[in-house]
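For this view, one protein chain was removed and the others were kept in their places.
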Amino acid sequence: MIPIGPVIRLYHIVKSYGDRDALRDVSVTVDKGEMVYITGPSGAGKSTLLKLLYGAELPSSGKMLIGGVDVSKLDRHSLPTLRRNMGVVFQDFKLLPRRTVGQNVAMALEVIGAAEEQVRRRVPAVLNIVGLRGREDDAAGVLSGGEKQRVAIARAIVNDPPILLADEPTGNVDGAMAVEVMEILQAINLRGTTVLVATHDVGLMDRFPYRRLRLVDGKLVAGAAPRARA
Amino acid sequence: MIPIGPVIRLYHIVKSYGDRDALRDVSVTVDKGEMVYITGPSGAGKSTLLKLLYGAELPSSGKMLIGGVDVSKLDRHSLPTLRRNMGVVFQDFKLLPRRTVGQNVAMALEVIGAAEEQVRRRVPAVLNIVGLRGREDDAAGVLSGGEKQRVAIARAIVNDPPILLADEPTGNVDGAMAVEVMEILQAINLRGTTVLVATHDVGLMDRFPYRRLRLVDGKLVAGAAPRARA
Amino acid sequence: MIGVVRRAARGIREHLYLFFVATGVVAAALVLLGTFALVVVNLQGLVAGWQQDVHVSAYFQPSLGVEDWAEAKSAIAGRVEVDAVSLVSPEEAAAWMTERMPEVSEVVGELGPSALPASLEITLRAEHRGAEAVDAFAESLSASGRFAEVDYGREWVGRAGSFLELLGMLGVALGVIIAVAALFLVGNTINLVVLARRDELEILRLVGATDGYILGPFVVEGVAQGLLGALAALGCLQAVHRGLLVQLDDILPLAFGAESLHFLPAGLVLALGLGGVLIGALPAWVAGRRFLARLP
Partner (left out) sequence: MIGVVRRAARGIREHLYLFFVATGVVAAALVLLGTFALVVVNLQGLVAGWQQDVHVSAYFQPSLGVEDWAEAKSAIAGRVEVDAVSLVSPEEAAAWMTERMPEVSEVVGELGPSALPASLEITLRAEHRGAEAVDAFAESLSASGRFAEVDYGREWVGRAGSFLELLGMLGVALGVIIAVAALFLVGNTINLVVLARRDELEILRLVGATDGYILGPFVVEGVAQGLLGALAALGCLQAVHRGLLVQLDDILPLAFGAESLHFLPAGLVLALGLGGVLIGALPAWVAGRRFLARLP
C-alpha cells in the first residue's frame, strides 16, 4: 500500500440542518489507498460525513474534492458517475426487500452496464465472501439483521470500486463475524481501494489499527490528516 | 428481584420458513422478573424467537405460554391485548419517520388509551432517560442510527410493560451508550419487568451477567431454564 | 370519539398529498356522475317538452251538430288520460288551414266556412303519451262512432317516444358504466393510499393497537374526503352548468321553446353529497380492513 497522494480532501466543511450543526468546520485529507475509521458517539456526524461524500447531501459551506473533482456543488446529473466509483454500505442497508439477495447485489453491476456473464460470475463470488453462499435466491426482506448487513457489504464491493464507504458495517453481526467483515474490508483495501469505515466498535479498531477520524458533536477532534503527514 | 414462577414457557417450538428451520425444538422457561439474554451468531434465530413472543409469527409446531395464556394459536383479535403488555425494541426500530420523536413514543401510550396528561408527563421523562431530551419535536426520520435506536427503546418502556423484549438494542450505539442502555434495561428489570435482550455483544454480557439463552442454527445450546433450576 | 377525529386530522396533515389525491378522485368521480345526471335530466326535459306537441285531433262526423260536439268534449275531458280538450269549429279550422297552407287557401275560401269538419284537439297527460297509450286512446275514440277520423301524427309520437325510451336505456347503461368506473377508480386510489401508509398501519398494530383503533381515523378521513370531494364536485358542476347556459343562450330557445337548462334537482344534489361520503368512507374501510387482516 503506497500512498500516492490524497483522493479525498475536505476544507472547512459545515453541514447544518436548520439550527442543528451536524458537521462543524471539518477539514480532512484521505490518501489514495488508505483505510480510515470515522468514529465518535451516536449523533456525532459520522453518517452525515459519509452522506456528503456519496452526494446524498450537499455541504452547507466548505469545499470537497474527490479524485480532484469539486463535489461540493456537483449537479445531480454528475452524481451517478461519482457513485459508480464508490461502494457504499448504508447504515440502514437500503436493500429492496422483495428482490432476491442475488438481484440486490447484481443491481450495482447492472447500473454500470456490466455484461450478464460478469454478473453471473461476480455475484456468487462476493456472496461467498460474506458468508451467504446458497442464500442467493431468498428475498432480501426475510433475512436476519446480520444477513442483510452482509448483503449490503456484498453489493458495495461487487464492482471493485476505487472508494468504499461503510457505515457501521459490523453493527448487526456478532464478534466473530465482525472480525470477518473487517478482514474483508482489509483485503479490499490491500488491493488498492480507499476505505472509510464509520464505527464505534473500539475493540475492532484496536484489533485492526488504522487512522481514526474522531468526531464529537460535529467537530473533528482527531485524525485530520494521513498519519505520515500529521 | 424475587422469581415468582415462570411467565414465559416454550415447549418444543419449531419455526420453519419453507425448508429453512429458523428454530428447531426450542424449549425455554423464563421466570417472572427475570432478565435473560438471547445470543448466538447472525441468523441463529434470535429475532425469530422474539417475533414468536410478540405474535408477529406463529410457531410451526410446539406450544407457547405467556402469563399462562397459550399464545401459540392466538387469533389476531387477541393479539393487541398481548402486545399492550409488552414493550418491544425492534431490530429495525419500526419508527414512523414523518412523525416526531415525541409522537413516536406517545404512540405506545395512545393505543392503550392513556390520558393526555399522562402522555405529556411520561414522554419527556423517558426521552430524558435515553438521552434524547430536547429532540422531542424532530422528525424521527432525520435521526442518526443510534438516536433512532434510543427512540425505539423509549417507546418500548414508556408504558411500564410487564414484559420487555429488546432485539439488539445496542447494535447502533457506541460502547459508553451501550452501557447506559444496559443500565436502563437493568433498572426496569429491577422494578419487576421481565426482560429478554437479543444481543451478540459479549463484552456487554460479561459486564452485566444474566442467564444466556444461546441459539446456534435454530437450536438452543445453552440456558434453557432459569439458573436457580438449571 | 374526539380522539378519533383528532387522529384523523393528524393523518390528513401528515399525508396531505394522499388526502388531496383521494379527495380529488372522489370529486372527479362525482363530477362524472353529476355531469351525466345533468345531461340526462335536461335531455329528458327536452324530449318530454317535444312530446307535449302530441295532440290527438278527432274530426267529427259531418252529421253531428254543435250540441253533440259539446257533449263529446265534456265526456272526453272527463277521461283519465286527458289533460285538455279544445273544440275547433269549422271556421277555426278554415282559418288555420288558410294560414298554414296558403296554397290551398283559395280552394278553402271558395268552399265557404263550413266545408271543413269540426274537431276536438286533445292533449294527453304525460303518462299517457307513449305510442301505445296514444294508439289505444285513438282507437277508443274511433270506436265511439262519433268521429269520421282520428289523427295524431303517429310517426312523431313514435319517434319522440322511442327517443325518450332510447335515452332512458342509454341513461341506465351509461349510468351503470360511469358508476362502476367511479367506484373502481376510487377503490383503487384508496387501496394505493393504504399501500402508501402500510408502515403506519403495521407499526400501530405492532405496538398493540386494535383494528378499530387503526380503522377509526381512516374512516373519518374517508368521510372528510367524501364531503370535500362532493363540495368540489358541486362547484365544478355549477360551473359547467353556468358555462353551458352562457354558451347555449341563443340555441336553447329554438331547441326547447321557452325552456331553459335545469341544474340538478335538490334530491340529486343531496344524493351526490351522500354518495361522496359513501364512496369516500366505504372503500377506506374496506381497503383498511383487508390490509389489516393480512397483518399478524
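The chains carry the letters A, B and C, assigned in the order they are written, with residues numbered from 1 in each.
In this section, contacts are C-beta pairs under 8 Å (C-beta built on N, C-alpha and C of every residue); 3 or more make two chains touch, one makes a residue touch a chain.
Predicted model only: the values in this text are computed from it and were never measured.
Trainee: For the full complex, can you list every visible chain touched by the one that's not shown?
Mentor: Those shown chains that the absent chain touches are A, C.
Trainee: Touching the left-out chain: which of C:L16, C:V66, C:A84 or C:L166?
Mentor: With C:L16, C:V66, C:A84 or C:L166 as choices, the missing chain is touched by C:L166.
Trainee: Among C:V41, C:A95, C:A133 or C:L244, choose the residue that contacts the chain missing from this document, as touch is defined above.
Mentor: Candidates C:V41, C:A95, C:A133 or C:L244; residue touching the omitted chain: C:L244.
Trainee: Of C:L16, C:A136, C:L174 or C:L270, which residue touches the hidden chain?
Mentor: Considering the complete complex, C:L174 is the one touching the chain left out.
Trainee: Thinking of the whole complex, not just what is shown, which of A:R9, A:R24 or A:R99 touches the missing chain?
Mentor: The missing chain is touched by A:R99.
Trainee: Using the document's contact rule, name the residues of chain C that touch the chain not shown here.
Mentor: Touch set of chain C with respect to the missing chain: 18, 21, 24-25, 28, 31-32, 35, 39, 59, 97, 102-104, 107-108, 110-111, 115-117, 119, 131, 148-149, 151, 158-159, 161-163, 165-166, 169-170, 173-174, 177-178, 181, 184-185, 188-189, 191-193, 195-196, 240, 243-244, 247-248, 251-252, 254-255.
Trainee: Just checking the interface: what residues of chain A touch the absent partner chain?
Mentor: Listed in rising order, the touching residues are 54-58, 76-77, 79-84, 86, 88, 90, 94-96, 98-99, 107-108, 110-112, 155.
We adopt the following convention: only the chains that are shown with their structure count from here on.
Trainee: Using the touch definition from the top, what's the fewest steps needed to get from chain A to chain C?
Mentor: Steps on the shortest route: 2.
Trainee: By CA centroids, point me to the most central chain in this structure.
Mentor: B
Trainee: Express in whole angstrom the distance between the two chain centres, defined as the mean CA positions of chain A and chain C.
Mentor: Result: the chain centres lie 68 Å from each other.
Trainee: Provide the C-alpha centroid distance between chain A and chain B, rounded to the nearest whole angstrom.
Mentor: Distance between chain centres, rounded to whole Å: 30 Å.
Trainee: Taking each chain's centre as the mean position of its Cα atoms, how many Å separate chain B from chain C?
Mentor: Each chain reduced to its C-alpha mean, chain B and chain C end up 63 Å apart.
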